[in-house]
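Worksheet: the structure to be examined is printed underneath.
All protein chains of the complex are present and in place, except for one that has been dropped.
Chains: A, B, C and D, in written order; residue numbering restarts at 1 for each.
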Amino acid sequence: MNINSVVGLVLGITVVLVTAAMGGQGLRGFLDLHAFLIVIGGCTSAVILAVDLHDLLRVPRILRMLFGGPPDYKGIVERLTKFSEIARRDGLLALEAAVNELEDETFRKGLQMAIDGTSSEDINKFFEAHMAVAEKDNEHGKRIIECYEKWAPSFGLLGTLQGLILMLQNLSDPDTIAPSMGVAMVATFYGAFVAFMLGGPLANKMQRSYDNEHHKHQIIKDGITAIQHGENPRILEERLSIYL
Amino acid sequence: MNINSVVGLVLGITVVLVTAAMGGQGLRGFLDLHAFLIVIGGCTSAVILAVDLHDLLRVPRILRMLFGGPPDYKGIVERLTKFSEIARRDGLLALEAAVNELEDETFRKGLQMAIDGTSSEDINKFFEAHMAVAEKDNEHGKRIIECYEKWAPSFGLLGTLQGLILMLQNLSDPDTIAPSMGVAMVATFYGAFVAFMLGGPLANKMQRSYDNEHHKHQIIKDGITAIQHGENPRILEERLSIYL
Amino acid sequence: MNINSVVGLVLGITVVLVTAAMGGQGLRGFLDLHAFLIVIGGCTSAVILAVDLHDLLRVPRILRMLFGGPPDYKGIVERLTKFSEIARRDGLLALEAAVNELEDETFRKGLQMAIDGTSSEDINKFFEAHMAVAEKDNEHGKRIIECYEKWAPSFGLLGTLQGLILMLQNLSDPDTIAPSMGVAMVATFYGAFVAFMLGGPLANKMQRSYDNEHHKHQIIKDGITAIQHGENPRILEERLSIYL
Amino acid sequence: MNINSVVGLVLGITVVLVTAAMGGQGLRGFLDLHAFLIVIGGCTSAVILAVDLHDLLRVPRILRMLFGGPPDYKGIVERLTKFSEIARRDGLLALEAAVNELEDETFRKGLQMAIDGTSSEDINKFFEAHMAVAEKDNEHGKRIIECYEKWAPSFGLLGTLQGLILMLQNLSDPDTIAPSMGVAMVATFYGAFVAFMLGGPLANKMQRSYDNEHHKHQIIKDGITAIQHGENPRILEERLSIYL
Partner (left out) sequence: MNINSVVGLVLGITVVLVTAAMGGQGLRGFLDLHAFLIVIGGCTSAVILAVDLHDLLRVPRILRMLFGGPPDYKGIVERLTKFSEIARRDGLLALEAAVNELEDETFRKGLQMAIDGTSSEDINKFFEAHMAVAEKDNEHGKRIIECYEKWAPSFGLLGTLQGLILMLQNLSDPDTIAPSMGVAMVATFYGAFVAFMLGGPLANKMQRSYDNEHHKHQIIKDGITAIQHGENPRILEERLSIYL
């Protein structure tokens, strides 16, 4: 669980609600169906148009990834050091038992390949293919969130323009100008909220999560190659500890 | 057929129309010939000036590509695996019959080259030349759509400025100020709609479609090279399945 | 002659003029010496400051290039195929007569080098040096146009600010506020027109023209190398036709 | 101590306060709890959401780095030259005593590796791993500051929108419009101050500090390699002096 993601999100929404209520009139003035429809509905439509069905279906996985914590780098390095000791003492085949305990699929597959005697070059190719696919996936997933960051203010503007155009063209009672303008501006407010409190930070977080993932696979790849070459566990640990 | 492109486009337009009509005065206030002319006409003129005739003539193909679905990666991998089995069993020449069934032109040509005994290096060159040309084509096509995304708001601004300049310079009746401003703002509304509901998402989609195309050719290239080298069908399938 | 450049430019200016006149007061309201001076004069001064004299002197050549059509790729490929046939039949020296007919200087020089027996490597170097210089030239030329795209709206803003500052500080007659604001906004209008109807599209076009030029030299380079190696004209034609 | 960081920061805040007080009404008009909460609280929440806990914990180190001065390049080059002389005269082992005096950890570790007879290639790998990790760290740290630069104006806008929406929707006394607008604009003011007086310059400074760090390690790496190879101290000094 990524504790600061939750704290940041809850705190941010609280700050926006509290400051909105500081005017002394509660939050009623900020609830507007029209603004909600154009910002959330319009922007989501644009996103649906902009991406592949395959990307949309991966949104739940993206959200889970955003709120999952960073990998346990230290545990991975310790495990790799232990595996290295076992391999040096009892041979690569002695790792067979340990393989099934591994949760990370890429780690498991990569280690299995080493045990099976796959060439070091082929294991590298396997990791690089995996990392290239993960990069593409991250890129497509991040683009969804970035679309909200980029387009939500625009749909807020569209909503405010709709309100202003109608208000200005049908001016019967001057007393309604100000309230109508106030309502029209709620769409801009929604757009800014979605873009800057949700879209921007989540897109950043997504890139950060991908960096973590990439970093983890880099460590695993380096470790498995070293185990295969029968490198000294002490040296392996020291070398990998630069990454921590 | 790319179902989510159609859903996103129809939904988005519906949302904008519904929210526009929520003011209770129908859509009349949003219909304006002046705004239409300056945004659509002006922006299209700028695009015509900005690109080559050759690019303009490819617009229908671009639109078809945007609403065509993603490639059937799985089918391609299955087919490549099957071809690999045939080639191992009966030799490359046995694929001659299968070649003509292939719809994808690059697939067909590439496989034919393998059957004809073209060197692996020359086949790679063929695919790379094709992919480089496709990248250029995609870039030029995407630029057309991006121009609408980038310039439509500017032409909306030009239209609104035209309206405001005339309105302010010729102020005979104060009662007409507000409606005139409302009309002038319709151009900004059109510009924002074209840029953010159409231009932005379609440019994104175009890049996505190109990524798919590139991905497909990568798989085919890898597969044909493997078939040529008589790689084991089981290993080929496993290796290609990383891409799925 | 690049027909769509001319069509786009004429159409765009027509659209802006027609929509401006749709207010029913002609174009008088859009003619303002002050706005013209600050946008055109200011922006041009900034450009003069920003670039080298050498770049400024190349502006006429840039404009000629923008309105010249794309290269005749097909004619070039046909010519290269013909040259290839002659060289295979009668030797490279038989091309001596054809060289002088070539209009393209780089084509002529490159072919002459091949006839003179210059090594394939040196011919490649010659083309690459030419293409690198052409890229730099294009970059410097495009930067001039991009400056207009980037700065014209800013000088429009400067002009409008000048108008507003004076108008607000010297408010004797309230009736003059609106017309003065209208006049002040003409500068913004000019800036937007120069940036979005001229600067943006022309900068795009320039990049496109450079892409064409680069593409052409790529084809010529490939063709001459193939002729030198005595490649089969049929294969050469097929290989070059991917570029079309 | 980075003297110009302190001067720039103090001077900048002074300028903003003095110009604010030039209106003759002191600074009271610029103190607003609502604006402070939404800009500082909202933006900090967004940052917490956007990054990893690990990055947040490194903020004190980042600030220390921003206000620490640039490395003493000259001293490093002199030290490397001296080490080079010792190594040529008395052998690499004679440097053992000098190693412990070195404050810079990477310098110390790298030199120790050279004394221990580690291969030149492995020392290079060690420095490159260190520099790659430092680059990642810098990137993640800079992103925190850049988030303030990028999002603070947006949260200022959110605050101003909150004020305007409430003010416009609840217009009982026309005399309160102007003061309410003035208060609402304080949020925009805060956002602009945080972004442009703090975020922007500090992000720039961070990149500059990283460039210095990178530069220093480059010099140390080059120097240690040269010492290992027994290069002439005179030539080493001259070569390194290009970097000064």
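Just so it is clear, contacts are C-beta pairs under 8 Å (C-beta built on N, C-alpha and C of every residue); 3 or more make two chains touch, one makes a residue touch a chain.
No experiment lies behind these values; they were computed from the predicted model shown.
Identify the visible chains that the left-out chain touches across the whole complex.
Computed over the complete complex, the missing chain touches C, D.
May I ask you to list the residues on chain D that touch the chain which is not drawn?
Interface residues of chain D facing the absent chain: 2-5, 7-9, 11-12, 15-16, 18-20, 22-23, 25, 29-30, 70, 178-179, 181-183, 185-186, 188-189, 192-193, 195-197, 200-202, 204-205, 208, 211-212, 215, 239, 242-243.
In the full complex, which residues of chain C touch the absent chain?
The list for chain C reads 33-34, 37-38, 41-42, 44-56, 126, 129-130, 133, 136, 140, 143, 147, 150-151, 154-155, 157-159, 161-171.
The rule we apply is simple: only the chains that are shown with their structure count from here on.
Both chain A and chain D are touched by which chains?
Chains in contact with chain A as well as chain D: not a single one.
Treat touching chains as neighbours: how many steps, at the fewest, connect chain B to chain D?
Minimum number of steps from chain B to chain D: 2.
Counting only Cα atoms for the centres, state how far chain B is from chain C in Å.
Centres of chain B and chain C (C-alpha means) sit 25 Å apart.
From the mean C-alpha coordinate of chain C to that of chain D, what's the distance rounded to whole Å?
Once rounded, the distance between the two centres reads 41 Å.
For chain B, which residues are shared contacts with two or more other chains?
Residue numbers touching two or more other chains: none in chain B.
Building nodes from the protein chains and edges from chain pairs that touch, which of line, ring, star, complete or other describes the result?
It is a line, because the chains touch in a row without closing up.
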